[in-house]
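Submitted below is the structure of interest, expressed as structure tokens.
Note that one protein chain of the assembly has been removed; the remaining protein chains are unaltered in position.
Note that the chains are named A and B in the order they appear, and that numbering of residues resets to 1 at the start of each chain.
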Amino acid sequence: MQVIQFSSADFSYGTFPVLSDISFSVEKGEFISIIGENGAGKSTLLKLFNGLNRPTAGTVSICGLDTRSAKTSELAAHVGFLFQNPDRQICCNTIREELNFGIHTDPERTERILQTFGFTPDASPFSLSRGQRQQIALASVIARNTDILVLDEPTTGLDYRECMSMMSYIRKLNREEGKTIVMVSHDMEIVQDFSGRILVLTGGKLAADGPARTILTDRQLLEKASLLPPQIADTALRLGSGFADIFTVQEMTDRVGHILSAVAVQTQDVHI
Amino acid sequence: MKAFLDYIPGDSPLHRLNPLSKFTISVAVCAACFISTSPLVLCALIVLDLLLAALGHIFTFALKLLRGLAGLSVFLFILQVLFIRTGRPLFTLFSGFPVTTDGIMNAARLVLRLTGSMLPLAVMLSLTKLNDLSGVLTWYLHIPYKYAFMLTTAIRFIPVFTAEMESIMEAQTARGIEFDTKNIFKKIKLIMPLCIPLLITSVGKSDTTAVSAELRGFERRNRHSMSVIYPLRAPDSIAFVFSAGLIAAAAVL
Partner (left out) sequence: MISIKNLSFRYKESSTPALDNVSLEIGKGDFLGIIGESGAGKTTLANCINALIPHHFHGDYFGSVTVGGTDTFDTEPGSLALRVGTVFQDPDTQMVADIVEDEIRFGLENFGIPKNLIEGRITAVLNDTGIAPLRYRQIRNLSGGQKQKVAIAAITALEPGILVLDEPTGELDPASSRQIFTLLKSLNKEKGITVVIIEQKIMLMCEFAEHLAVMSHGRIVSSGTVRDVLSDIPKLESAGINYPRTVRLYHELALRNLIPEGEPVCVTTAEAAVLVTKIIGKEDICR
């Protein structure tokens, strides 16, 4: 079932064009990442998902609603948006109130989420660390139980453990609850580990749309988009055709072992 | 993207004037606005503002400002007219709100004063670098650097906070909060989710700015630290005489 559909969507700030001819669709339950260099239009594109930006040409359809005519609050019922900076939304005295803020929250569901995250419900969200505040922002997005989650650089300012904990929770929402996830990230390792499908944005246009492995091992494509491949893919690309499809540490190690045993067998053959 | 109080670089006669002169002229025009009671004089002062803007090659910018103030002016005009009931009644609005001569005069005065005093400040800030402004305030007016710095920092932060406010509104809108409601009481209730994040961020930001300034020797600065000098020349004396004349004229007319 298609939940997101972009048809030749354009977006301009006044007369200044930012995005042009964006067309793609997303099925329910997909986990897609949007990558591209700074200034390519990623954040602008994300805001088209929930009506914060409306297309200046073409259409964007979210769960059957046309974003040009639907109110942002209507779209907010289907799309939960996690911003880069949690401090732009935290405004309540207690964590519980914060999670209940916003439309379509349910007190029972909020209690369950409070428990899962291990928050102290009556604590003040302002006294917590940046990583914890980002978790609160994520929890308040989840509390609204939307079908689609849009994440704008969700791991900014987080250390490794906080980052992994957040991304694992998002993966759980995707795999166990069938939520559709759309993420923008600069971190190629995160993109590699979590996305099924990747959209590459260059100069406001969609340069590529495909499975994560295909996109992240295509050096020419990534160079054109001024991006570096993730580390292992980059190493593999440097090593040449014998390693063309290598993506993970495990695969690389296995391939090395495989090559060495093949060489050993050859040497044995020669001796015999 | 240019924010409305940004410095607009240029080489006009006003750009070349000493920052102190520009400051004096704009203060004089503001003062004249509040001293004078005649709406005719107030209109003349607004025209003067536009002429000054033209002299500074920023006439189109000044017109844009006027247009921006128009909405607020209309709102305030109507409010004043509705609530002032003294003087000779002219006609009645909404069966219960007499529109009187006093009402119209006061409303006109208020709106003209508002416009007449905001315009010169905006024009002056567009033609003067903030650093130069704090420089002349410290050197010629002997204002302690601390206060001049506070003023220019406050002005500098206006666009930063405006941008922050826009981001906050986006974040809260994305949670389904409707900011376009017609209900005024609902609107007031919605102020809190906007103001609290702004207040929290502004406190954090100001601490970093203070520490950063301190680490670059802010505490050591005095009136003689400035490395740029702002000499007063002939056109500047014309500006001072003009300002004095303006205030006198406003008092008399």
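Definition applied: contacts are C-beta pairs under 8 Å (C-beta built on N, C-alpha and C of every residue); 3 or more make two chains touch, one makes a residue touch a chain.
Quantities reported herein were computed from a predicted structural model and do not represent experimental measurements.
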So one chain is hidden, and I want to know which residue out of B:Leu63, B:Leu79, B:Val211 or B:Ala251 touches that hidden chain in the complete assembly.
B:Val211
Chain A residues that touch the omitted chain in the full complex
37-38, 129-131, 156-163, 186, 189, 226-228, 230-232, 234-235, 237-240, 242-243, 249-250, 252-253, 256-257, 259-260, 263
With the missing chain put back, which residues of chain B would touch it? List them for me.
1-3, 6-7, 9, 129-131, 149, 152-153, 156, 159-160, 204-206, 208-209, 211-221, 225-228
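The rule is short, and it goes like this: only the chains that are shown with their structure count from here on.
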Determine the centre-to-centre distance between chain A and chain B, using the mean Cα coordinates as centres, and give it in whole Å.
43
Enumerate the contact residues on chain B facing chain A in the complex.
164, 167-168, 170-178, 192-194, 196-197, 200-201
For the chain A and chain B complex, residues of the former touching the latter:
47, 50, 52, 71-73, 76-77, 79, 81, 83, 85, 87-91, 101-104, 126, 140, 144
